[in-house]
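Pasting a structure below so you can have a look.
Note that one protein chain is taken out, while the other chains of the complex remain in position.
Labels A, B, C, D and E are assigned to the chains in the order they are written; within every chain, residues are numbered from 1.
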Amino acid sequence: MHLLVTNCNTTAAMTEEIAAGARAAAGPGTTVTGLTPAWGPESAEGWLDSYLSAAAVLDTLRQYEGGCDAVVMAGFGEHGREGARELLGVPVVDITEAAAHLACLIGRRYAVITTLDRTRGQIEDSLHAAGVLANCAAVIGTGLGVLELGDPERTLEAFVQAAERAKEAGAEVLVLGCAGMTGLQRAVGDKLGLPVVDGVAAAVKLAESLVSLGLTTSKAGGYADPLPKRRQWGPPEQ
Amino acid sequence: MHLLVTNCNTTAAMTEEIAAGARAAAGPGTTVTGLTPAWGPESAEGWLDSYLSAAAVLDTLRQYEGGCDAVVMAGFGEHGREGARELLGVPVVDITEAAAHLACLIGRRYAVITTLDRTRGQIEDSLHAAGVLANCAAVIGTGLGVLELGDPERTLEAFVQAAERAKEAGAEVLVLGCAGMTGLQRAVGDKLGLPVVDGVAAAVKLAESLVSLGLTTSKAGGYADPLPKRRQWGPPEQ
Amino acid sequence: MHLLVTNCNTTAAMTEEIAAGARAAAGPGTTVTGLTPAWGPESAEGWLDSYLSAAAVLDTLRQYEGGCDAVVMAGFGEHGREGARELLGVPVVDITEAAAHLACLIGRRYAVITTLDRTRGQIEDSLHAAGVLANCAAVIGTGLGVLELGDPERTLEAFVQAAERAKEAGAEVLVLGCAGMTGLQRAVGDKLGLPVVDGVAAAVKLAESLVSLGLTTSKAGGYADPLPKRRQWGPPEQ
Amino acid sequence: MHLLVTNCNTTAAMTEEIAAGARAAAGPGTTVTGLTPAWGPESAEGWLDSYLSAAAVLDTLRQYEGGCDAVVMAGFGEHGREGARELLGVPVVDITEAAAHLACLIGRRYAVITTLDRTRGQIEDSLHAAGVLANCAAVIGTGLGVLELGDPERTLEAFVQAAERAKEAGAEVLVLGCAGMTGLQRAVGDKLGLPVVDGVAAAVKLAESLVSLGLTTSKAGGYADPLPKRRQWGPPEQ
Amino acid sequence: MHLLVTNCNTTAAMTEEIAAGARAAAGPGTTVTGLTPAWGPESAEGWLDSYLSAAAVLDTLRQYEGGCDAVVMAGFGEHGREGARELLGVPVVDITEAAAHLACLIGRRYAVITTLDRTRGQIEDSLHAAGVLANCAAVIGTGLGVLELGDPERTLEAFVQAAERAKEAGAEVLVLGCAGMTGLQRAVGDKLGLPVVDGVAAAVKLAESLVSLGLTTSKAGGYADPLPKRRQWGPPEQ
Partner (left out) sequence: MHLLVTNCNTTAAMTEEIAAGARAAAGPGTTVTGLTPAWGPESAEGWLDSYLSAAAVLDTLRQYEGGCDAVVMAGFGEHGREGARELLGVPVVDITEAAAHLACLIGRRYAVITTLDRTRGQIEDSLHAAGVLANCAAVIGTGLGVLELGDPERTLEAFVQAAERAKEAGAEVLVLGCAGMTGLQRAVGDKLGLPVVDGVAAAVKLAESLVSLGLTTSKAGGYADPLPKRRQWGPPEQ
């Protein structure tokens, strides 16, 4: 099985990290290709970035010629998911929803710990549209930017503080709300005695699950193939 | 007062129609500039189109040098609204939410009549995020594509049929769910004895209202200015 | 255009203040008449006052002979709105809903800061019925009574404290939850760096918007004209 | 125990009918006094009537000198309930909520069958505020006015038709949505094989329950006693 | 009238206490029989206990030969209620829902104070299914186990602390969330100035109400009589 994992930003190092996380989660017969969009923001932190990212990722997907059995979209709370479901015949799983789906199975309430507070609204909307917001006790920001996650100690400390607030809000499970946080999973969990779900790993397992059951996106409604028409992807060359 | 009205697609004729509708609604001291994105889909009918449109409209707005007092985004159910609120210091009003806001004031329940069924999900999500979905009795598709709206008789007939279903669902007010439907407003309303709200006109009045009250987007939360970073708008030239 | 602005209580000085606020917000061609109900409570602070106020305001409206193009009902969270929509052919806008409608356009979540805690329930119910409760992060009382708002320093201080709690609850926009608070708008906003919406001003703009678009209350459902019947407005004379 | 049962309109014959229904439901030690408001509408069918009724009923209650152990408010979907809770030290039970409370105990979903369609909104809002809307499958109008309920055959037929729609909507229990419908209870129930709850009877039992348990309205929040102030109940004499 | 009151656990002393509470609440013509399940947990504190309890209580009910006019199920937040509604022709009232129904009548928001935090989820689910969760401000645990309630001073103190949190969450009425807490009602209420509802007493009054009105469980839907089939109640003897 071949999974395509799309980063939501243009930072190739982050694509690598994400792909490594995906490979660690993937089953024995699964190969993973990380895809960095050719354009878009260097990191996605807010609505503007997210919409730019969505178009760039969709453009990258539509031009990808390698074929795949499923796509994992690795932008936490980022847009584009439903467009990819229209565009492709293979299943599409977004890491936001994926983490929430698994979190619901192992606790009555979960919380998302993310980077900047400003991204909370997008995450809430994404979980709502995916149908898994009901058992979310809180979406909590650490105040750290995506590109600041490099300092592991500071990141861990900020996470643990946010996780304490999550527990007070009733969360029994934590979701790491950023694709680049994969490394934190074990450290945070050990410190807090709570299971911690990483979206990339969750999405890989869900994508494998759909593929192995022969399930793919319904084309009988909102995710029907895009209508043929003229579309200009990016500004005209001058 | 100068309003910028952004079409969500690249069809300049539709921009003209929208701008004409906006001018008809605008107050005496208001000038209206219609803006056609330089790239994107020729019509927005589905998630893929919507995400492509969002990026193209945001790119167009960020490069617009004319200045304005407020922006009206004329894509019914299309994405991008929150990104424009981050990007700009002036108020941003989307025609989807605008129509719903006014509809709530003149009836207990409203319904949206739109083009293709496939766009219903986007409209529901857009109304939900805007906080005005609660009194929406139904979002109903006519089965007509955006570019088929040219035939007025067929369009009117399809609308009246959809409107009957809306009344059965409890709607007391109708919202025209497409920027290019402005002409239908009076015809449908007369035929059905229900008020019909056009999103472009509604958004113009709400934008004028905000400007005249000195209100603009809060920058104290999710709509803070975008963080400075590298962003590549469109594919690199080859 | 002629707007009728109804105070919800019998305190004429408050009617004047409200009418002044309405005039400050109104467009150049709009005249404003303030209307003090001939009976009712001297201030509306609770359910009993609110129901008494509703009947008195409706009685005043039904006897008003001056004609008007729209009605603004200036009681925050007070009852009567839907009765006025039945009674009249012109649009009716209540300051509670109006403030919320505009607040939704400039922030993802808003909060209402009101007078006494006891009025919170009415405000929540009014926003719910109007279809705009979804994005309300909190309704917060300052502990000040309507007639205590005269002391500007104490009022400002109480508001700023309440506003801090609103921000913690996620509000990005504040709504002044009392008709007599209009003066506070700028002071609070400056102090907090948040946009502050005044209901009277918001309602004036929304009423003007509806009138200029030729929209008025749907008579095709719950707001149909009242049935003709015997109604005794107030106790029989003895 | 002495129960005061307030009619919501000025039609004394209807007060008698309601009081008779209340007496039939009351326990052996309970006496029932029917109270007709001295002013208000001759029947309550819509928002205007409802707000007028609310003030008139509250005025009647505040002037009632007979004392009582609890009050039953017999207007289905009419306003005033929360005002009476502020005004009085004894428990107040409204027939709308009462019927819903008992209906929830004997079926998973209930429906309300009422008179005119135009009153549906008020009923929904009343059930929502009372906290018992969640299991309501539908509120359905028969198209009959309050004062048309005199023709038993026509009324029964209209009810049975509405009840069929209620069953299709998932209702397992019916609520008679009008104080004057008490006689229908057995007839409709027999015809449909569904339990039918009458609000007057339900409210009598709930009022008796509260009194016998020593429970009454909490004064620690929104239902605290009304603040002392000038209130003019009805127009000044001329 | 004969009420059967089922304890949810096998501790006969608790059955006695519950039956005493029920008798104190019952009307003059009502006799109360307490029923201890022949098997199950000695106290119900969590999901496992609750499901075990549900089967044991249903087994006990189905084998009970004494006849009765209604059943009160005295396990706060415990399962089984809907099964008893299928099984029996007489009304079934659970103390969880009963307390909430009465609490809604005497305050705008109520809170449940229960024993261990771990039972909060069950209580929320039970109130949700019963249709009365909407006005619940909070379900709060005291940290005391069911069998620790014997120490009255410690229990009272723990309750008063929890009640303070309930008031901050907006509760105007408290519900005692455990069948064995009946004694606390007056003590907590006096200390806090809030009405306190005991579920056993509430359920007795609601059961009496249904019986005296001739209302019983609808058999026209989900609570139809169980289908005849082989059912093995408990492990086969060896």
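Everything below uses one rule, namely that contacts are C-beta pairs under 8 Å (C-beta built on N, C-alpha and C of every residue); 3 or more make two chains touch, one makes a residue touch a chain.
If you're wondering where the values come from, they're calculated on a predicted model, not measured in any experiment.
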{"item": "Interface with the unshown chain - residue positions in subunit E", "value": "10, 38-43, 45-52, 54-56, 58-59, 79-80, 82-83, 85-87, 117-122, 125, 128-129, 145, 221-224, 226-227, 229-237"}
{"item": "Residue numbers in subunit A that touch the chain omitted from display", "value": "25, 27, 82, 91, 93, 97, 101-102, 104-109, 128, 130-135, 167, 170, 172-173, 192-195, 197-198, 201-202, 205-206, 208-210, 212-213, 215-223"}
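Assume only the chains that are shown with their structure count from here on.
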{"item": "Geometric centre distance via CA averages, subunit D-subunit C, whole Å", "value": "29"}
{"item": "Rounded Å distance, subunit B centre to subunit D centre (Cα mean)", "value": "44"}
{"item": "Per-residue overlap in subunit A, given as positions that touch at least 2 other chains", "value": "121"}
